[in-house]
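Missing here is one protein chain; the remaining ones are kept as they sit in the complex.
Right, chain A next:
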Amino acid sequence: MPALTGFLWLTGLWLGGEVIIHFTALPISSGVIGMLLLCALLIQRQRVPTSIAAAAQPLIGLLAMLIMPGVVGVFFIADELAGQWLAIFGALVLGTAASVVTTLWLLKRLTPTDQRTP
């Protein structure tokens, strides 16, 4: 049952994230708090228990499938946004292009090791 034990850890840390948000009113999702808690837990243990790896690995592999049901919703609101599609597509595609170039350029400028490696 290692995967089940691992799943209990993951859901337990998620629950911990919910409790932390309840008391601190942080505008962050409980999943992200749980992720940071898991990372902290692993740092403290200095290794990844097999149970956590057995549950975490397949879940990470399924991320794309898990966001699909939400993503597909956009096809069903198309009519309501008539007349705004140019603005939406322009903003997303051009905006993403600009921010991708900015990010990579900044990273390259700031990272000394990138020039060192041939």
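Here, a contact is a pair of C-beta atoms (placed from the backbone, for glycine too) under 8 Å apart; a residue touches a chain by one contact, two chains touch by 3 or more; residues count from 1.
Following the convention adopted for this analysis, contacts and distances are computed from a predicted model.
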- request: Choose one: "YciI family protein", "LrgB family protein", "Bacitracin ABC transporter ATP-binding protein" or "Sarcosine oxidase subunit gamma". The correct choice is the protein name in UniProt for the chain not shown.
  value: "LrgB family protein"
Statement: Residue positions on chain A contacting the omitted chain are 7, 10-11, 13-14, 17, 27-32, 34-39, 41-43, 48, 52-53, 55-57, 59-60, 62-77, 81, 84, 86-108, 110-111, 113-114, 117
